[in-house]
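As you look at this complex, bear in mind that one protein chain is not there, while each of the others sits in place.
When the chains are written out, they are named A, B and C in that same order, and each has its own residue count from 1.
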Amino acid sequence: MLRLIGASSLDELVKVPDAVAIKVPLEVAPALPESELTQRFASFAARVGATDYISFLGAGAYRHYVPPVIATLAMRGEFLTAYTPYQAEVSQGYLQAIYEWQSYIALLTGMDVANASVYDGATALAEGTIMAVNATGRKAVLVSRAVHPNYRAVLQTYADGLDLDVDELPYAAEGTTDLSSIEAALADQRYAAVVLQTPNMFGALDALPSGMAEKIKATGTLVIGVIAEALSLAALATPASWGVDIAVGEGQSFGVSLAYGGPYVGFIACTTEHLRRIPGRLVGKSLDKDGNEAYVLTLQAREQHIRREKATSNICTNQAHCALVATIYLAAMGKTGLRNCASANLKRSRELEKAVTAIDGFTKRFSAPFFNEFAVRVPGGSAGSVLKALQKQGILGGVDLGRWYPELEDTILMTATEVTTDADIKQLVAALQEVRSLAGVR
Amino acid sequence: MLRLIGASSLDELVKVPDAVAIKVPLEVAPALPESELTQRFASFAARVGATDYISFLGAGAYRHYVPPVIATLAMRGEFLTAYTPYQAEVSQGYLQAIYEWQSYIALLTGMDVANASVYDGATALAEGTIMAVNATGRKAVLVSRAVHPNYRAVLQTYADGLDLDVDELPYAAEGTTDLSSIEAALADQRYAAVVLQTPNMFGALDALPSGMAEKIKATGTLVIGVIAEALSLAALATPASWGVDIAVGEGQSFGVSLAYGGPYVGFIACTTEHLRRIPGRLVGKSLDKDGNEAYVLTLQAREQHIRREKATSNICTNQAHCALVATIYLAAMGKTGLRNCASANLKRSRELEKAVTAIDGFTKRFSAPFFNEFAVRVPGGSAGSVLKALQKQGILGGVDLGRWYPELEDTILMTATEVTTDADIKQLVAALQEVRSLAGVR
Amino acid sequence: MPAFAETPLIFDIGQDGRANNYFAEGAPLSDFLPKEALRDELPLPDNSELDVVRHFTRLSQKTFSIDTNFYPLGSCTMKYNPRVNDAMANLPALRDLHPLVPDELAQGALAVMWELEKSLVSLFGMAAFSLNPAAGAHAELTALLIAKKYFKKYGQALTRTTVIVPDTAHGTNPASAAMVGFKVVSLKSDARGRVSVEEIKKAIGPDTAVVMMTNPNTLGLYEDQIKEITDAVHDVGGLMYYDGANANALMGNSRPGDMGFDLMHLNLHKTFSIPHGGGGAGAGPVGVARHLVPFLPTPVVRATNIVSEHEGWRPSDEMTFALDFNREDSIGTMRSFWSNFAHMVRALSYTYANGAEGLTMVSKLAILNANYIRASVKDLIEIPYDEYNRHEFVASAQALKRETGVRALDIGKALLDRGYHAPTVYFPLLVPECLMIEPTETESKETLDGFIAAFREILTAARENPQSIMDAPINTAVKRIDETRAARQPDLRWRPAPK
Partner (left out) sequence: MPAFAETPLIFDIGQDGRANNYFAEGAPLSDFLPKEALRDELPLPDNSELDVVRHFTRLSQKTFSIDTNFYPLGSCTMKYNPRVNDAMANLPALRDLHPLVPDELAQGALAVMWELEKSLVSLFGMAAFSLNPAAGAHAELTALLIAKKYFKKYGQALTRTTVIVPDTAHGTNPASAAMVGFKVVSLKSDARGRVSVEEIKKAIGPDTAVVMMTNPNTLGLYEDQIKEITDAVHDVGGLMYYDGANANALMGNSRPGDMGFDLMHLNLHKTFSIPHGGGGAGAGPVGVARHLVPFLPTPVVRATNIVSEHEGWRPSDEMTFALDFNREDSIGTMRSFWSNFAHMVRALSYTYANGAEGLTMVSKLAILNANYIRASVKDLIEIPYDEYNRHEFVASAQALKRETGVRALDIGKALLDRGYHAPTVYFPLLVPECLMIEPTETESKETLDGFIAAFREILTAARENPQSIMDAPINTAVKRIDETRAARQPDLRWRPAPK
């Protein structure tokens, strides 16, 4: 090969100017044959203490039952090792799957269209907000404090780049967004959008009450609805039904592994009005030369590789494979599976609620109806120390809301899903009782 | 559908005479939704105590490193859910894979041809013996006692059916087959075949010494060579090279899971002379109508579905998928991977030998060279009680040869492969030392 | 075939220097063993993992399977193979369990075997099952060895020398009988496609060891006089053997035990949704009536603490188990180790997924689907026994062949072109130009309708343009293959080019 190329050696071919040649030895994880590499990673895995813990964690990342058939199909090499389906003629399979994903998200949210995915729920919110900014020409957004704090943090980071103002709506005593001052806030027409999440960070259902969306829109402001627990879409009134213009969210619950935080899959769905502002890829159905139905990436004029700095977003690589996992999950579940799963989440979380609040000193923090997680006020004032005590007993009791809300440092967000068992709840209750008596808290 | 069929109800369609209708309630494992079924099986798995044990077990079933790529490919649905490739035009892929398996086995054994697989190593021996019986017209076979006792047991079962005599050759002090009386035994030309295994049940290399095969064949007797540890084929002189007419064996070591005993994959390879006596399926290369190369099941006149009671065997379903796993394993390993793996087995087993025999009272039972397992005589006279004591320390120390050989009840067969670690050996040695001192044995 | 589907042999792809890095480089083998004990060379190719992946991925794409297409292959019960079964079989604790671990460390695995056996016992009405045999034919052999040993024990070894099989029987039946030294007598079916009580009575006698039957038989017809038949055979001292390949029609419907069978096998790889894997591995448990229990092959899974009155399944949670090798009258063992255990896990998983009610519905729907196809095609092709069938039925292209030259084989090949697997052809032997169709219960009505439409289209084309059917297949990776050449000039392996 070198001869044909005309190079005398491989080193000649790859030579670089002296000024930039590497002068130090590289310190990189050392080469291991595969049979030893797998042992190395087994040792990493063994250092993950959480493995056998009973868990009531949620807050934007959920444990759900995933049928083995999902991975069997999604991990097929053709799907796993394809690039973006730029060459549609040899990518009809993947393109159709993305079209099906777009359809599922549209059906679940009730919106007109959905894109091929964005990075995750938080970036979906940021990108959705940019859509609203572009649609309205306004440079501020009004966000409920009950929206996931991580999502708001990402929105703030993006907003810093674009010099947008992010203002907050407080939450009310019941755990839903306090809308009492919203009309005043919107009066001067500064805001591109109002952002609410349902179920919100406290687990509470937090859709706009009927009539409110109309009032908001009357000020030229859009409504963005955030869904951090996608399974809730199987049960709750659709974002479209409560007046959302742009629905954004996280699809991890649809069969995607927890994987310590990623990759997950963000989605953006909207009304037809905003279609050409949607970021990222879209697959459309068209015809081929012979008049056969065919799928193809479309409306690419929105995208960075065509429009460069004028694009609706810079996104290129998205989360296609996670969206595929979700699509296969949704296909396998069907409406019946999703409904049964949602029903089990509702049931288990209420069992958990009942069991925990039956313990002296543990009370519900908020009264609003919830889906599969809810906030509990613990005796003694410190959620953190209760959680630490539970941890000693092999239980991850939930998320300390004080991490993000200083006023809630006595409050734990507890989650139960269809994989939560009676035994899990029993053990938690026993441990909480012990914690309470040991600490002498009342 | 019922209307078209003309039946009034599903029950009408499936009715049976009263005399044979079911009269009792069925007692069958109860229906569980999948999310609960998986928990049920997790509980079975949790009841398998052996999971975290350090293991020196072998004796016909071996722990080996299996690269993840093997299952990724073998578990592809097209392979997993195909039937026997009767319709060659739509099964070229699987047929080619079987042809490649036949080729690999032929190359590894040095024999002319190999079949598409039989059930396992033991039945391969039984079927190979029937080949010899058919070839020679003789109704007796002479089998070394150093052949795996389970294989000999199966041979005996089959022999009972066909009224064959199974006679034994003793083993010598070094752990190899005692051939001193063989010429006498063969003199009256009763035996269809002489059967030896290498490495044999004691781990010892037990190929015929040079010149011996000729002597045996001179009496019209065939030589059957058994290989229970297929990995040894990567290192040892081929069965062909020491005069085998029919090589039979077990391919589990080539990437097939231990799975508490099955499914594994038996192979039969032979010289061209015996080709038409080989049992089971064979794939051949031919041409299609357009002159393109094509693979197809061939020489089916040997098989039960054509010849019925005159077939070379009754086998129909074989172990195709295990053979596929092995084929993919061999392709991925290549000669370099196999050689390195064999080398590691030789190395580890010698380290184990050295470490164990350095302990006071533990001695090598046999002196013959070995591949990856060897027999150790324990102090105190009872292999069983040493193994029990090790078990209490989380170690499966090997196989008690007394299980099959009353004269070896003080002997353990210990195996080390490439997955045996330094730490494994250290822990074994520490435990053996403790066992010895606790028991006060000397 | 487009160029990218080409798949040279793996031996023609590899090249030195392409080895994957699975193990540390090992010391030369001659460091450990004398040269003369070692082989000279190892003539296998080194292939990069990418090349291996590409090779087998392409091969898989050239392989027809349930996962890709409808597979109405009669007698083979090509139902969907639920993936949860594979996942359960691959639980590391079960997958990586060595067969020689002490029983006390394998309780979960033994529990799986015990629970499966007990479920089968109740479902098929036998006294016990052995999970030992590796496939249907292996199970037949096992059962006939049991029969032989039984007769031997009762001093009839020399007289009971005949096995009777109907002409509809699968080839493994006579072949298995031959492997136990029995003389095989074939029995003609009656005009209704069944074994008649009269005929069987003529055939049996003091030399009868075993009569092998299946029910429904391989024509898909229920042997409605089965009780009379088994009674007659028992009257002359013979044993009745049930070939369970057709058990998919039977679950919750009727039980071989109640019909009077003494011996039976199951193809778990048919009825219990175990993937066929391109021809195996299978699993063929053998069931026996009470008098034959002592003869079962070893080992048998025995409960060691709680011994139940019940014969059927109950929860194993509180129980402990052992492998019992010590059984005086046993025929011995049939395999290297205990059972095709991974398949026992799959079969039990399938049982749990369905329960008694679900399994009953499985058989009902299998029967419904088969009848639906029969009723939908019978105006275009001869159905020799046109009545309610069970889970499969048989059509005959004899008349069509006379008219047009188009044979059963041609119809099968034309189906391949249309994305359907061919039915089983030329079996059972008694129906000329036979096509045996078994859709199974897991196919949707849309799929059946698609198949029916294709089948009807082919039958119409066969009359209008027979050559178009005789030329099939044309959409496949290769066209019809020269089988004579394959047999006359056997090319069964790759050989390295001479150096």
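In this text, contacts are C-beta pairs under 8 Å (C-beta built on N, C-alpha and C of every residue); 3 or more make two chains touch, one makes a residue touch a chain.
This structure is a prediction, so every number in the text was calculated from the model and none was measured.
Trainee: Sort through A:A61, A:I227, A:I268 or A:A326 and give me the one touching the missing partner chain.
Mentor: With A:A61, A:I227, A:I268 or A:A326 as choices, the missing chain is touched by A:A61.
Trainee: Among B:P67, B:G110 or B:G337, exactly one should touch the missing chain; which is it?
Mentor: Answer from the full complex: B:P67 touches the omitted chain.
Trainee: Of A:V194, A:V244 or A:L338, which one is in contact with the hidden chain?
Mentor: A:L338
Trainee: For the chain left out of this view, which of A:L208, A:L236 or A:I268 touches it?
Mentor: Answer from the full complex: A:L236 touches the omitted chain.
Trainee: May I ask you to list the residues on chain B that touch the chain which is not drawn?
Mentor: 31, 33-36, 67-69, 72, 77-78
Trainee: Using the touch rule from the top, list residues of chain C that touch the missing partner.
Mentor: Listed in rising order, the touching residues are 2-6, 13, 15, 18, 21, 48-51, 53-54, 57-58, 61, 66-69, 80, 82-83, 353, 417-420, 442-444, 446, 454, 475.
In the analysis below, only the chains that are shown with their structure count from here on.
Trainee: Between what two chains do the most C-beta pairs come into contact?
Mentor: More C-beta pairs are in contact between B-C than between any other chains.
Trainee: List the centre-to-centre spacing of chain A and chain C in whole Å, with centres computed as mean CA coordinates.
Mentor: 47
Trainee: Compute the distance, rounded to whole Å, between the mean C-alpha positions of chain B and chain C.
Mentor: 21
Trainee: Mark out which residues of chain C touch at least two other chains, giving numbers and ranges.
Mentor: Expected reply: 20, 22-24, 53, 57, 84, 86-87.
Trainee: Quick check on chain A: which residues sit in contact with 2+ other chains?
Mentor: Residues 34-35, 67, 72, 77 of chain A touch two or more partner chains.
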